[in-house]
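A protein chain is absent from this complex, but the other protein chains hold their places.
Chain nomenclature is as follows: A, B and C, assigned in order of appearance, with residue numbering initiated at 1 for each chain independently.
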Amino acid sequence: MNGPQDLGGRHGHGPISPDPNEPLFHAPWESRSLAMTVAMGATGLWNIDQSRAARESLPARDYIRFPYYRIWFEAVCRMVEEHGLANADEVATGEPQTPSKPIPRLLKADAVKSVLMAGTPADRVTETEPTFKVGDRVLTRVQNPKSHTRLPHYASGRPGTITMVHGHHVYPDVSSTGAKGAEWLYCVEFEASDLWGADTTASSVSLDLWEPYLERG
Amino acid sequence: MNGPQDLGGRHGHGPISPDPNEPLFHAPWESRSLAMTVAMGATGLWNIDQSRAARESLPARDYIRFPYYRIWFEAVCRMVEEHGLANADEVATGEPQTPSKPIPRLLKADAVKSVLMAGTPADRVTETEPTFKVGDRVLTRVQNPKSHTRLPHYASGRPGTITMVHGHHVYPDVSSTGAKGAEWLYCVEFEASDLWGADTTASSVSLDLWEPYLERG
Amino acid sequence: MHDDHDHSHLDDMDARVRALETLLVAKGYVDPDALDRIVETYEKEIGPRNGAHVVAKAWSDRDYRDWLMQDATAAIHSLGYSGRQAEHMVAVENTPDLHNMVVCTLCSCYPWGVLGLPPSWYKSAPYRSRVVQDPKGVLSEFGVTLPEATKVKVWDSTAEIRYLVIPMRPDGTEEMDEAALADIVTRDSMIGTGLPITPGTA
Partner (left out) sequence: MHDDHDHSHLDDMDARVRALETLLVAKGYVDPDALDRIVETYEKEIGPRNGAHVVAKAWSDRDYRDWLMQDATAAIHSLGYSGRQAEHMVAVENTPDLHNMVVCTLCSCYPWGVLGLPPSWYKSAPYRSRVVQDPKGVLSEFGVTLPEATKVKVWDSTAEIRYLVIPMRPDGTEEMDEAALADIVTRDSMIGTGLPITPGTA
């Protein structure tokens, strides 16, 4: 999706203004939104690619104005509704009006530490071999899908070089639909001039890209 | 500028919702903003490329939310201030606090018709010959300038074909700085698949592009 | 979810725009009567009837059509239409195989001299972002369905060239004169987001 989340190389977003004394959370709703995002993710009802797809599907004019934890919160609300866990009125009022749906797993307090420490590795077993090896020249696919993808538009249709073969990883273009799929994942280094012409102070930009995004360059 | 104005191919902006009974103006401020934009443009203080540059320099989060005449209005305010015609406080209150500056021309009511009918042709005399001819294959420049340009990012670094040689026209990348400059202008047709891969229902997209944007393909 | 308070903002806009006008007049930068004349011109004199005249004439007069396709600026000027945002015109003709659509992805370029001021949707992010990638999806929002095999060419007005779509003359209009034909040429049919009115359906 070439949506509001696809920000690389865009202009007009103003200064960065880092605050060296920024608190971890600016308000209680931020920490609770984080915690609900993690806890609902741990139910097994949806995966991280579905969460990302929900976040970037916010209206562009909202996405670029909202604090980031609000983007997360809105996405959790949307997924709760889309998965039939509650209706919009329940989400707005906090008052249950419909029966609960069964969920695969409930994250209990005493499991939090082990769940967070285990994480969710994205590598998957395969019998296939990677098509590309370190040093290979590749060309990224020209594409502009409305659906979830992790090839940013600024790196679409550009030449690069494979610098790492990371492994066989969950493929977000498929995983974001709720289906299962994995592909070989590579680190691809692009000369900055191949992305921006003369308009750059970078030497190179490296992205992690799945095999379907790549053809031999 | 790869700013909020560079919208081609972006997602997340919602439905078009055309209103077949839309009035020409939705409120008096819209028609007055139009008229002030035209009348101030006719003073000769700035050209259309400087106006466009001012509009697209609005903060991205404002640009994509504002009704279009508001974008025009904010740009006129900015140019009035930047050209020293009035300060921000005068613009906000409407009350003059500083002397007027001389302006090249004042558009009088009885000249409106002839000025609008004359327009502002963009073609300029040249002794040069165009480098490309109809049928030539070209490749657009890879670029991402923060300054004003009329090569949209979606058509940067893409192959196309010259289909018209329009003439030698004012070059916005220079004109937007207030300087004078003209270049050969071509219509370049791109196969839609060279812009979007399989993700398109277009057959081709044609853009009018100046010679510095192009190299032989 | 937008958290807009659009109505109060629009009230603000009236006040802010009035303040600027008061200032520019007081400073002698604009003539208030000129502002009135500009608005009147686009309210009363310059609008899509200009373009409809051009299209109807092209449908009725083969020589005019050929001239229009070869030198649209001159052919359009010969009918008295020209000027601001119509200085350099190109006409693009629909055929059974090919449909044309016009956009300005970067701002709001539009052939004022033949179509008047653009509608809001033409200047808005949804139209500008989508039509260059998915013109058939855009057409469906306008209630237009083309034959599956019809190709769509999109014209992105990145320079000072303005594009006028010449729609196909509908069947059943053989007996209509130029004035009657002009009445079935809609604004949207000259942008490419619509078709002419088919006689008997309006």
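Simple rule for what comes next: contacts are C-beta pairs under 8 Å (C-beta built on N, C-alpha and C of every residue); 3 or more make two chains touch, one makes a residue touch a chain.
This is a predicted model, so every value here is computed, not measured.
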For chain A, the residues touching the chain missing from this view: 5-11, 13-19, 22, 24-29, 31-36, 38-40, 43, 52, 55-56, 64-65, 67-68, 70, 73, 76-77, 80, 85-86, 90-96, 100, 103, 106-109, 111-113, 115-123, 150-152, 154-155, 164, 166-167, 169-170, 172, 185, 187, 189, 192, 195-196, 199-210
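Operating definition for what follows: only the chains that are shown with their structure count from here on.
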Gap in Å, rounded to a whole number, between the CA centres of chain B and chain A: 34
Euclidean distance of C-alpha centroids - chain B vs chain C, Å: 17
Sequence positions of chain C contacting 2 or more other chains: 125, 133
Chain A residues counted as touching two or more neighbouring chains: 58-61, 144
